[in-house]
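One protein chain is absent from this view; the other protein chains keep their places.
Letters are used for the chains, namely A, B and C, taken in the order the chains are written, and counting of residues starts over at 1 for each.
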Amino acid sequence: MYIYADNAGTTKMSPVAIDAMTKCMNEVFGNPSSLHSTGQRAAEVLQKAREDVAEALGADFNEIYFTSGGSEADNQAIRSAALFGAKKGKKHLISTKIEHHAVLHTLKKLEREGFEVTLLDVGADGIVDPADVEKAIREDTALVTIMYANNEIGTLQPIDEIAKICKEKKVTFHTDAVQAVGHVPVNVHAQNIDMLSLSGHKFHGPKGIGVLYVRKGVPLFNLIEGGAQERGRRAGTENIPAIVGMAAALKEAVANLDENMAKISAMRDRLIEGLSQVEHSRLNGDAKKRLPGNVNFCFEGIEGESLLLLLDEKGIEASSGSACTSGSLDPSHVLLAIGLPHEVAHGSLRLTLCEENTPEQIEYIIKEVPEIVSYLRNISPVWEELEKGEKKHVI
Amino acid sequence: MYIYADNAGTTKMSPVAIDAMTKCMNEVFGNPSSLHSTGQRAAEVLQKAREDVAEALGADFNEIYFTSGGSEADNQAIRSAALFGAKKGKKHLISTKIEHHAVLHTLKKLEREGFEVTLLDVGADGIVDPADVEKAIREDTALVTIMYANNEIGTLQPIDEIAKICKEKKVTFHTDAVQAVGHVPVNVHAQNIDMLSLSGHKFHGPKGIGVLYVRKGVPLFNLIEGGAQERGRRAGTENIPAIVGMAAALKEAVANLDENMAKISAMRDRLIEGLSQVEHSRLNGDAKKRLPGNVNFCFEGIEGESLLLLLDEKGIEASSGSACTSGSLDPSHVLLAIGLPHEVAHGSLRLTLCEENTPEQIEYIIKEVPEIVSYLRNISPVWEELEKGEKKHVI
Amino acid sequence: MLYSEKVMDHFRNPRNLGKMDDADGIGEVGNAKCGDIMKMYIKVKDGIIEDVKFNTFGCGSAIASSSMATEMIKGKSIDDALELSNKAVVEALDGLPTHKIHCSVLAEEAVKAAVKDYYDKNGIEYDKEKFAPDDCPTCGE
Partner (left out) sequence: MLYSEKVMDHFRNPRNLGKMDDADGIGEVGNAKCGDIMKMYIKVKDGIIEDVKFNTFGCGSAIASSSMATEMIKGKSIDDALELSNKAVVEALDGLPTHKIHCSVLAEEAVKAAVKDYYDKNGIEYDKEKFAPDDCPTCGE
């Protein structure tokens, strides 16, 4: 059996998105800045896609800025809010310990440039307390940036409450919604979100394309300077085929949202139930306040990479923590933030589902994972110590 | 007749590039950072494309950084060199007056941040004098950035000589080669180029993808922070389909370079000859040291946009100055830099050819342009004054 | 599309295009430096603009704006013509892109300039305040 269960890493493009994109590559090759018919045709297609994306988010079309992906959108939103804040003497930024590196590294860089950054803790459930946000806001706070849904443990943050607090305190609020959009309902206006980042390839759209939504009136600085594209705020010839592909995928995802959420979360719950049978295992992140497709487990006494490789041999494609950090030796900063000790954090498994997965696949995973965990524990000196009682079980 | 003659604005994707990209979208959807088979397959495809691009440029594969296009590559190269220079007390940057806005606006921003920028003049032929570069270099010069070929008037700059001077003076040299790569021979190592930007959609590849080449040993800072992609220097999930499409297009362009150059420049020369018959017209930029496909004319007494729109009615798609600036009222900074007065600069026409154009199309353009110019002059109060001798002809 | 169908129609088939040898008033506004010049000719009889012609150096919307303006004042009284606002021109054209609004301003001013010339030539008194100075609304030259 072949099972792709790494949909938080990236998704397979939907046929609808591939078709839209291929059609566009063949038929709409113009540069929308060009005056001639081919260019103006491209401008029309671009405008249509912008309107579609805006509608899917509950935004106006002129609040949509196309970027090269979630990372760029995060970088631009945060840097822009920081620099604008600095102009008014506000140099304090608030975020959490469980953000994506696109956010954390941008904040780290700003810190080196003289900004002060408060990274809020999250609870053992992987959720930030809005009261903590409220307490952290100061006179000189320029930005609160808190992710909509975590990419590793899938926890949904209390965005509505946080956004309301920010609105009351008149602090700009940005949310990295890369993992959320297309998977849970998002409405930027209704939810009082000032800025939001998303990325096409997380909801069966193309890679290399994303969106930064910026509420009217919220100032935006360029990350990329040059031509006057995107109302002068993001230079570079517009990637129309990808924009069109993303818009198609987003439209599809939003249209099927309720149905998919029900279907996927049922599989998620069954998978959680099944894996919980493994002794000394635990689910990471709140069991209910999480993305419909996210299952994240720790298995004591084993290491994640070897688990992944053996699962791959069985046709199960999963991940351990964030894919982006696979070049790193450190365990996930998210798992550490929810209080797991290093040695347990090393033994994590992330299975992220989409509507293409089937209940049969879930049963197959439930059958295979315990066997592999058992094999790895059997050859693990750490497990030996735990079993012999030389070390105490943590989970 | 339908004639696309705006290939400097953007090109139509080649079937080879579309096929490579579509195949990739369907078959290689993985995230190359993922450990599982689907991810590792993507990593292999990425590596192969990186090697292909490197070979086409005469670079090593680990000197290639994929970006979202030419603008991003320009921004990163210049900002990176500036910041690295600043660390060593070098805050002087050299460029020319005819650069693309991706370069000029980045320099403008750095100027506001405290850097000193020298923008060199070019001659009436649209070419910078290497001696001027040499004279401008100071002890505290951090970077020389000069475009390989101009996007409006197509002039080829003396890159080899400039790069040699920079090498001798130990100043980092970057070139915006967005208009050059795939159109004229480029070999970064042989030509002593330290950094080079290119963009996929200018040689029949996809939009939204580009390359920053950075010679080994030349430091590079991130523009986009986040995951460890591109050896930690450019965050964001890799846009594999676009990268593969660009690599395929570049390979094709380089393979057919000599043949295309001969074919296209013959059409260019015939077009220049034909349009020169229009009285009070002039070719902008050196007649020979220019891109094989670039023809840029000024016609006195008329305005460029109405010329474009009427050409479009006749099926001829062209541009006036840079497409990116079509939202602006100012005439092209490039035409002003080569000494044209404002009123003449407004009357420019850029026809940019590729191997898909035919000699028949060229003859059609040569027939149509003079008729439209004549109509527009006929309704132009400016032309009336010129004809009545109330004003003196400039060209 | 950059331009509405109306704009394109007036650009492709400009109404009242041409010069007029026996004009009663001629107005020229704008300048070549900023890219637009409009020249408007009017023939006046009994306070009515009997005929109007224009020549324009400029972009598509400049040509369309002049064309539309001539159509809107032809056969109207001078007083009505002086009421013509750039906003009315923009509306009649089904809109213009933001950075092209100045073309409609130029068209309004071309009409005023032609009327002013007619007043001047015929020694008719008028309120100088009502007429914009002869410089370009865009670049101020």
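One rule holds in what follows: a residue touches a chain if its C-beta (ideal position, glycine included) is under 8 Å from a C-beta of that chain, and two chains touch if they have at least 3 such contacts.
Please read all numbers here as calculations on a predicted model, not as lab measurements.
Partner chains of the missing chain, restricted to those shown and counted over the full complex, are A, B.
The omitted chain makes contact with just one of the residues B:N26, B:Q40, B:S265 or B:N378: B:Q40.
Interface note for the absent chain: among A:K87, A:K135, A:R231 or A:H342, the touching residue is A:H342. In the complete assembly, the contact with the undisplayed chain comes from A:G301, out of A:G245, A:G285 or A:G301.
What chain B contributes to its contact with the hidden chain is residues 35, 40, 43-44. Summarising the interface, chain A meets the missing chain with residues 301-306, 309, 313, 327-329, 331, 341-343, 346, 379-384.
In this section, only the chains that are shown with their structure count from here on.
Look at where the CA atoms of chain A average out and do the same for chain C: the two points lie 55 Å apart. Chain B and chain C, compared by their mean Cα positions, are separated by 39 Å. Rounded to whole angstrom, the centroid-to-centroid distance between chain A and chain B, based on C-alpha atoms, equals 35 Å. Counting partner chains per residue, chain B has residues 305, 309, 327-328 touching two or more of them.
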